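What you see is the complex with one protein chain gone and the rest in place.
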Amino acid sequence: MRETKLKILQYITGIALFFFVGTHLIISHLGSEEVTEWTSVADRAANSGWLVFYIILLLFGLYHGIHGLRTIILEALPRLSVKSLDFTLVIIGLAIFGYALYIPVSAF
Amino acid sequence: MTTNATSGENRHLPNRLGIKGWIWGGNYTIERYLYTLHRITGLGLLLYITLHLVMNGFRLGGAESWTDLMSFFSGPGFKFGEYLVMAAFIIHALNGGRLILQHLGYTLGKPKPPVYPYVDSLRRRRPILWIMLFIIAALAIYVLVEFVT
Partner (left out) sequence: MQDLTFRVQRYLPGKDSKPYMQEFTVPMRQGLTVLDGLIYIKENLDNTLSFRSSCRMGICGSCGMLINNFPMLACHTPVEELNTDTITVKSLPNFPIIRDLVADLDPLFEKHRSIDPYIVMAETGDLNKLTAQFLQSGEELQSYLQFAYCVKCGLCMAACPTVSTDEFFLGPQPLCQGYRYCTDRRDTGAKQRFEKADSGHGVWLCHLAGACSEACPKGVDPALAIQLLKRAMVFDSLRLRKKPEPATPAQPIAESKPKIEVPEFTVKQ
C-alpha cells in the first residue's frame, strides 16, 4: 500500500502546513514592514525555535509540493515510468532541501 | 496497474480531452471547477516557493544585499503578486481541508438508494461548500484590506 502511505503523508503535511504557512504568512506578509528588515531577519535566524520552525516548514512544504507535482505529472504523462519519476523527484527534492537548509543553518 | 485500456485507441480514433479536460470538460457544477482551481493554486504556490527559496539565498550576501532585494520587491506590482500568493494559499488550504475530510468519507453521508430525481452526496452536502467559499471570500477580502491599508 505504498501509494496510500504516500497520500497519508500528503494529508498530514497538508494539515501541518495550514498552521505553519499560515503563521509564516501572517508574520512575514501581513505584519509590519519591520519584519523583513535585516535586523529582524537576523534576529530570527539566531533563534533556535525559529530555525526548527523553518526546517519543518521547508520539509513539509517540499514533500507536499513535490507529491502534488508528481500526481500532476503522472496524470499528464501517464506513460512515464513511476519509478524513474519518483527517483528524479527525490533527487530534485533533496537538492532543494540541501540548498534551502544551508541558508538558515549557516546564518544560525 | 496497467491494463490494456489503450487497445481501443490503437484500433479506433482516440478522443481524449487531454489537459483541456482539466480546465473545461463540459457543463458541470462547482466542484469540477474547484478541482481546477485547486490545481492552479497548488502549482502557483509551488512556483512561488521555488522563487522564494532562491530569494532567501540573498541572505548569505549580508545586510546590504538583503536590503537591496527588499527594496526591489517593494513596488506595487510585487505587492499585488504577494496578495495573489496569500489568496492562493487561502483557497488551497481551505479547499484542501474540505478535500481531506471528504476523501476520508467524512461529511458525505452514507450510500442511499437512488430515488429519482437523483441527488448525489456532494450536492446533498452543498451547504458545506458554500460555507467554505464564504470563509475563503471573507479571508481574501480581509487580507486585501490589510494590504491596501
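In order of appearance the chains are A and B, and numbering begins at 1 in each one.
Here, a contact is a pair of C-beta atoms (placed from the backbone, for glycine too) under 8 Å apart; a residue touches a chain by one contact, two chains touch by 3 or more.
Here the structure is a predicted model, which means the values were calculated and not measured.
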item	value
Selected from B:76, B:113 or B:127 as touching the chain missing from the view	B:113
Among A:35, A:52 or A:76, the residue in touch with the chain that has been omitted	A:76
Where the unshown chain meets subunit B, residue by residue	1-9, 11-22, 25-29, 31-32, 34-36, 38-39, 99, 102-105, 108-116, 118-123
Positions on subunit A contacted by the hidden chain, ascending	1-8, 71, 74-76, 78, 82
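Throughout what follows, only the chains that are shown with their structure count from here on.
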item	value
Interface residues, subunit A side, partner subunit B - complex	11, 14-15, 17-18, 21-22, 25, 29-30, 36-38, 41-42, 45, 61, 65, 68-69, 72, 76, 96, 99-100, 103, 106-107
Complex interface listing, subunit B residues touching subunit A	19, 39, 42-43, 45-46, 49-50, 53, 56-57, 59-60, 63, 66-67, 70, 82, 85-86, 89, 93, 96-97, 100, 103, 143, 146
